[in-house]
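Missing here is one protein chain; the remaining ones are kept as they sit in the complex.
Chain IDs A and B follow the sequence of writing; residue 1 opens each chain.
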Amino acid sequence: MLKDITIGQFFPGDSPIHRLDPRTKIVLTTIYVVMLFAARNPLSLLVGVVFLVVVYPLSRLPLSLVLRSLRPIVPIVLLTAVLNMFFIDGEVKLVEWHFISISQRGVMMAVLMAVRIICLIAGTSLLTYTTSPITLTDGIERLFSPLKKIKVPVHEVAMMMTIALRFIPTLVEETDKIMSAQKARGADMESGGVMQRIRALVPILIPLFVSAFRRADDLALAMECRCYHGGEGRTRMRQMKLGAVDVWGSLLMALCFGGIIAANILGAGMVQL
Amino acid sequence: MPIIKTTGLSHTYSGGTVFEKAAIEDVDLHIERGEYVGVIGHTGSGKSTLVQHLNGLLKPTDGKVYIDGVDIWAEPKKIRDIRFQVGLVFQYPEYQLFEETVYRDIAFGPKNMGLSEDEVDKQVRQAAAFVGLRDRHMEKSPFELSGGQKRRVAIAGVIAMNPKVLILDEPTAGLDPRGRDKILGEIREYHQQQENTVLLVSHSMEDIARYATKVLVMNKSKVFLYDTVEAVFNHAAEIEQMGLAVPQITKICMGLAERGYPISPNTYTVEDAKRQLTEFLGGKGRGE
Partner (left out) sequence: MEAIIQCRNLSFHYGGGEGEDKRPEVPVLRDLDFAVKQGEFVVVLGHNGSGKSTLAKHFNAILLPSGGTVYVGGLNTADEESLLQIRSHVGMVFQNPDNQIVATVVEEDVAFALENMGVEPLEIRRRVDDALRAVDMYDLRLHAPHQLSGGQKQRVAIAGIIAMRPDCIVLDEPTAMLDPRGRGEVLGTIRQMNRDFGMTIVLITHYMDEAARADRVVVIENGKILLDGAPGDVFSHVDLLKEVGLDVPQSTQLCHELMRAGYDLPRDVISTGQCIEEISRLVERVGK
């Protein structure tokens, strides 16, 4: 049961997007997010939407998947939209009823905000859908490695993340086993108020923690036996090389960037975000 | 009335989809009170799944489970009560210890049953005695004990619930021969004293041959055979085919029988093989 939870929902594939260097993807996604917030008017935002519409099919991810991932954020989007609608004032009033007023500008803002959030989620999801957690961690490590010079523990943090990712499924399985064992002794995880349920977690958490510490000990020993001595002097089997895909991807992003700036200028007369 | 009865017991995963997989299929069991049943089967044969149905941890997708004549799922809200009647000790049970003292960990089960402090105390001490834990161990933290002792504490924790049926999933996993003999000896004594029913899931045909009265052989999600130890060993060749390791002594006797000697190919103890050979060889060939 618990085994069905996966982190960061990665869907393996061989599309151009999958093949992008993770560093490229991280940088481009960051730029995209920044750009979304730099967009000033509906036209600029449209550029951002068009970008997604162009890029998503390239990833060959099934549409149903994409839509399903957007479902959880629908409440947030609606909330934002509603807040904007009711609280942003403008000259043209559409509805006036007692103290509630909805202006045309309010409605516009609501729609634009909603679109922005959807683009934000869709854009960052593209990153996590096409990049495995470990590749992502590797990409982050290599991107930040220049920071090692100013004593930032880049390698150590990356190592911790890798080991955590490695052990999550194992620990989930173990939690299942511990729960079954305690239930077999009559542990009741279902009934009672909040305090009772929290107390019922003790027979699960303590063995889990004890086991995790023991694993850490064992693992550290095994790592040392395999000559681990920190990040100094380590080579990597998987080499990250920037390729043609990365150049194309960057060009596309540059285009989008340029497009948004241009739209900002051109649409100076439109409703401003 | 059998203590354990199942009719058409099945558990299917992802039923109705292309990924449908039967963990156990159509299991009909009749286990009488007082039996000591060895449960054997290759990895993936359904042993663990079956056993988790007997104490209500898993719910059948089809079929029924009766403990002491009662359909355990007739009142789903009361399923917890079944777990006090059918005690299940998982593999490597020492990993489930969590309390501050050995005493309190063993008491976890009885306490969940809602017994009075006196009753809990009695059952805890009795269980501890069965597994050879002394008073001086009781107030220690379970984490201070050795691996073998921790396992005893975990087993005691289940015995303390005084279940009608005790199921142990590979209680000797990871133990050395001495540790294995000790634990199996203690379980046998427990079974004889309590006169309840014990199920021992094991990969070792030697262990089962030595301690069990009946054997349940699982193969590919189905019951292959449920019979006495002798009867099961009459199918020794088939059992080997299933990927189960037949005791070496059985293989030796199979080989001797093949050569035409009057040795039963279904022999499963060294003592029995020796007896048959000395009978056959007679007094001849004894040392000068």
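Methods note: contacts are C-beta pairs under 8 Å (C-beta built on N, C-alpha and C of every residue); 3 or more make two chains touch, one makes a residue touch a chain.
Quantities reported herein were computed from a predicted structural model and do not represent experimental measurements.
Asker: Tell me which residue among A:Val34, A:Ala222 or A:Ile265 touches the hidden chain in the full complex.
Answerer: Of all options in A:Val34, A:Ala222 or A:Ile265, contact with the hidden chain holds for A:Ala222.
Asker: Just to verify: which one of A:Gln9, A:Thr30 or A:Thr170 makes contact with the chain not shown?
Answerer: Going through A:Gln9, A:Thr30 or A:Thr170 one by one, A:Thr170 is the residue touching the chain not shown.
Asker: Please output the residues of chain B touching the missing chain, sorted low to high.
Answerer: 42-43, 147-148, 173-179, 203, 206, 243, 245, 247-249, 251-252, 255-256, 259, 261, 270, 273-274, 277-278, 280-282, 284-287
Asker: Considering the whole complex, not just the chains shown, which residues of chain A touch the missing one?
Answerer: Residues touching the hidden chain, for chain A, are 132-134, 162-163, 165-166, 169-170, 173, 214-215, 218-219, 221-229, 233-239.
One rule holds in what follows: only the chains that are shown with their structure count from here on.
Asker: Rounded to a whole Å, what is the gap between the Cα centroids of chain A and chain B?
Answerer: Each chain's C-alpha centroid was found; their separation is 47 Å.
Asker: What residues on chain B touch chain A, complex-wise?
Answerer: Those in contact with chain A are residues 52, 55, 57, 80, 83-84, 87-90, 93, 95-98, 108-109, 112-113, 143, 157-158, 161.
Asker: Of all residues in chain A, which touch chain B in the complex?
Answerer: 174, 177-178, 180-188, 202-203, 206-207, 210-211
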